[in-house]
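First the structure, in the form of C-alpha cells, and then the observations on it.
Note that this complex is displayed minus one protein chain, with the remaining chains in position.
We call the chains A, B and C, going by the order they appear; numbering starts again at 1 in every chain.
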Amino acid sequence: MPRVLVCYYSKTGNTKKMAQLIARAAEESGVEVELMRAKDVKGKDFAKFDGIIIGSPTYFGVMAAEVKDLLDRSIACYGKLMGRAGGAFTSSGNLAGGNETTIMSILQALLIHGMVVQGDHQGSHYGPVAVGEPDKRAEEECLRYGERFAELAKKLMA
Amino acid sequence: MPRVLVCYYSKTGNTKKMAQLIARAAEESGVEVELMRAKDVKGKDFAKFDGIIIGSPTYFGVMAAEVKDLLDRSIACYGKLMGRAGGAFTSSGNLAGGNETTIMSILQALLIHGMVVQGDHQGSHYGPVAVGEPDKRAEEECLRYGERFAELAKKLMA
Amino acid sequence: MPRVLVCYYSKTGNTKKMAQLIARAAEESGVEVELMRAKDVKGKDFAKFDGIIIGSPTYFGVMAAEVKDLLDRSIACYGKLMGRAGGAFTSSGNLAGGNETTIMSILQALLIHGMVVQGDHQGSHYGPVAVGEPDKRAEEECLRYGERFAELAKKLMA
Partner (left out) sequence: MPRVLVCYYSKTGNTKKMAQLIARAAEESGVEVELMRAKDVKGKDFAKFDGIIIGSPTYFGVMAAEVKDLLDRSIACYGKLMGRAGGAFTSSGNLAGGNETTIMSILQALLIHGMVVQGDHQGSHYGPVAVGEPDKRAEEECLRYGERFAELAKKLMA
C-alpha cells in the first residue's frame, strides 16, 4: 500500500481544511496517508513516501515561505524521489489572485525532484483551488483530487 | 500623445468585449487607441505603437494559436520595442482554468521584446480576467486596466 | 506495448534532431513510436497514443504558433487523455532565452488534458533543452529522456 504525505502551511485554516479533505479522500481510496504541517516535516522525510501533496495559501503568486523552506530542506533527499507522485493545492484570496502560479511554483519544485504530476481536464486544472473558505465546489474538487492522486500513486508504485 | 494597440483573438465574443472596454478606457485617459483583431495586425506594425495590449481566450493554459502567430510574426520588429508598455488579458471558461498562465504566456513574450509590464495589487493581479461572459467585476477591471495602462504608456514615452 | 507520439515543429532542424533522438531512445526502450511534424497530426489523433511528447523551438518564451495550433485542435479529444504520459522539449537560441518557459507552456497544456508529466533531478529539469544545434550534452539528454518517458508510459498503461 503506497504511503502518501499531505503537508501544508495554513494561517487562516482554509488550506488546512483542503488538506484534510484531500487526505481523507486519498485514504478512502486505499493509500496510507500522513497529514502534517510543513514545519513539522523534516527534509529527509520526503523519501519515506510514495506520493507527496503540498498545500499553501496563495502569497504573492508563489507558495508561502514556510512551504518553500520545507522544499529547500528536501534537498536532503535529492535524487531519491524520481518517479514518485507529486501534487499541489492552494487557497487564495481572490479569483486570478495568483492561485495558478502558486500551484505551478510547487509543481516546478516537485518536477525538479524528478517527480510525476498530473493535471485535470475538469475544474482547477493544475490542482485544487479554493477562493476564500472552501465552498462546495472547492470541497468536491479536493475529494476528487485525493482519490485521483491515490490512483496515480498506486500505479507508479506497481 | 502615445499610440496604443489593443489586439485580440475572440471566438465567442468575450475577449472582444474585454478589448473594447480596455480600448475605451485607455482612449478616455488620453492615448490614441487602435483596436484590431490579431490576424489583421502585421508583425512589423508593433513598432508603430508606444503600448501594446494583447487579449486571448484561455486555450489550454496558454494564449491561442492565432495570438501566438501574431507574436511569432512580430519578430519583424525585434529589438525595436524596448521600453514600451505591454499588457495582457484573457477570458476563460472557469476559475483556475489556466487564465493566469495564459496571461503570463503573453507577458513573457512581451518581456522578451524588452517591453515593460505592470501588475496590479487589486483584482486579477497579472491582467484582467473574465470567467465566461464579462460580468460587472470583469468590466470594471477592464476599465481600470485601460486607464492604468494609458498612464504607464504616457510615463514611459515622456 | 504502449504507443508514443513524438511530434514537433522545426524550422532550422534543431528541434527535429532532438525529436529523432528522443524517438529512437523511446523505441529502443520498448514502446512503439510515431514521429510526426505537428502540422501533420490531426487533433483527434492524440487519442490513439498512450504517451505524447511535443517539441518546439523557443519562440518568445512560449511554444511556436504551429505547436499551439496542434494543441488547440486537440480539443477534439478533450477528456480522453486523462492519465496518459506527456512530455516536452525545446531548442533555444541562447541560455535563459525562454527555454524553460517554453517547455512549461507545453506541459501546462498537457496537464490541462489531465495528462501525467515527469521532471528530472538531473540536467534540464522540465524537459530536454538544446542551446543552438544539439551538442553532446543535449543529445545525451534527449536519449535519456526518451528512455525515461518510455518507462513512464509503460507504468501508466499497466
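Heads up, the rule we're going with is that a residue touches a chain if its C-beta (ideal position, glycine included) is under 8 Å from a C-beta of that chain, and two chains touch if they have at least 3 such contacts.
Keep in mind that this is a model prediction, so the values were computed, not measured.
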Neighbouring shown chains of the undisplayed chain, as defined at the top: A, B, C
Absent-chain contact - pick from C:Y59, C:Y126 or C:F149: C:Y126
Identified contact with the non-displayed chain, of B:A38, B:V116 or B:A150: B:V116
Where the missing chain touches chain A, by residue: 59-66, 68-69, 71-72, 74-75, 97-98, 101, 105, 108-109, 111-113
Those residues of chain C which, in the complete complex, touch the missing chain: 61, 94-101, 104, 123-126, 129, 131
On chain B, residues whose C-beta touches the chain left out of the figure: 78-79, 81-83, 104, 108, 110-122, 125-126, 151-152, 155-156, 158
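The rule is simple: only the chains that are shown with their structure count from here on.
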Rounded Å distance, chain A centre to chain C centre (Cα mean): 25
Between chain A and chain B, centroid-to-centroid distance (C-alpha), Å: 32
Averaged-CA centre spacing for the pair chain C and chain B, given as whole angstrom: 29
Residues of chain C engaged with two or more neighbouring chains: 108, 111-113
